[in-house]
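Up next is subunit A:
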Amino acid sequence: MGDPITMIARWLESQLLGLGLSPVLVTLILAVLGVILIASFVLVMDIFLVWVERKVVARFQDRLGPNRLGPFGLIQPIADVIKLLIKEDITPAGADKFVYNLAPIIALATVLLLWAVIPLAPDLVGSDINVGVLYIVAIGALATLGVIMAGWASNNKYALLGAFRTVAQMVSYEVPMVIALLVPVLLAGSMGLNAIVEAQTPVWFVVVAPVAALLVLLTGIAELGRAPFDLSEAESEIVAGFHIEYTGMKFGLFYAGELLHALTIGALVSTLFLGGWRGPGVEAIPILGVGYFLIKAFFLYWVIMWVKYSMPRIRIDHMLNFNWKFLTPLSLVLLMVTAILDKLLENGPYWVYVTGMLLANLVIIWAVLQLLRSRARVERVRVAEPRPVAAPPGSPASTTTL
Partner candidate 1 sequence: MIPLSWYLILSAALFCIGLFGVLSRKNAVAILIGIELMLNAVNVNLVAFWRYITPQAITGQAFAVLVFAVAAAEVAVGLALIISIYRRRNTVVADEIDMLKF
Partner candidate 2 sequence: MTGIQLVFIVVAVMTLGAALMAVLTSNMVHAALWLILALFGVAIIFVLLNAGFLAVVQVVIYIGAISIIMIFAIMLTRRLITDIGTQTSSSWPWAALIAVALFGGLAWMLSTWGGFNTTPQLLSPRSDQVVELGQALVSPNAFVIPFEVASVLLLAALIGAIFIAWDRK
């Protein structure tokens, strides 16, 4: 039995063909309708995300959050949207008008483009291309373009500096992300997202490759520039970075794009590692898959918010060191170990495969923790040595040591 949306699509197709339109035109009309449907669904969820964000941050910070407008403050996002729409739209003097107006559009459009390949239910996917994972990497690369256009078109050197830092961070964190994204591709044998979800029987990939799941989540958070990696765009640092000169609805597009990107990363990790639309009873009633998928995506979005509101910000040089000296070698080692084990264990029974992979991942985690512990020990010894106080030479303070 198909799900309601496919049945409606078939009925509409038969009606339009009955009206005498050519099949190519019918396919085009149905495709446009599908695009409008997915885009509206995602954007309506985006408004809901504003409410979720403010309520959850309030609970993490032991307060109530918006509760005046509507029950539980549910009308609050609509008030926010109205406020942003009626704000004055300022373009800074000397700004490149076309690029300045194009940047927030690109920032939101690239996030919407990602939803074209995510499978919402067994046969409910926008476009089932067989290079879905690579498409996701490509759209992530397009997002950096929006940032640099915003930073340059603002005619503001702080915006440009913030944009440079943000792009450096985003481009650097793409490297371990792509390598870690290859792990579920390896385990499923295909780059298409629907094929990856269908290969996750009987266990989800998070059991077989937990380190890869963690890596994709971590680098995803760094990619979208959220705390604790938001040095380049937080309000108290570098004067809010590349979107400082944007007011009103253009800033709203950046903000909404960032929240939607966080949900999209949650949706991606849930598709690749947590089984996507898998759940009890999906084979019989396919439309349940959408419900399971949304539950998993929102759970990961909640984890991303949890990380944001519990941890302090990381400095830019620490951030880049963490990426190049820790995450990239870790992801390469992980990929090699996964590939070797996959080849060695592929002929045995499935439970041997799962336990072997899980053990290998735990060994990698243990080895990394030992490495970090020994480095921390070296660092503690180094900091404990007496070191001179910074003082002008000749004064009595310059001969004291801490």
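The definition used in the following text is that contacts are C-beta pairs under 8 Å (C-beta built on N, C-alpha and C of every residue); 3 or more make two chains touch, one makes a residue touch a chain; residues count from 1.
Regarding candidate selection, all candidates are chains of the complex that A comes from, given by their letters.
Just so you know, these numbers come straight off a predicted model, no measurement behind them.
Which candidate among 1 or 2 is in contact with subunit A in the complex shown?
Candidate touching the shown chain: 2.
For a test of understanding, state which residues of subunit A touch candidate 2 in their complex under the given definition.
24, 28, 96, 99, 129-131, 134-135, 137-138, 140-142, 144-145, 148-149, 152, 160, 164, 167, 171, 174, 191
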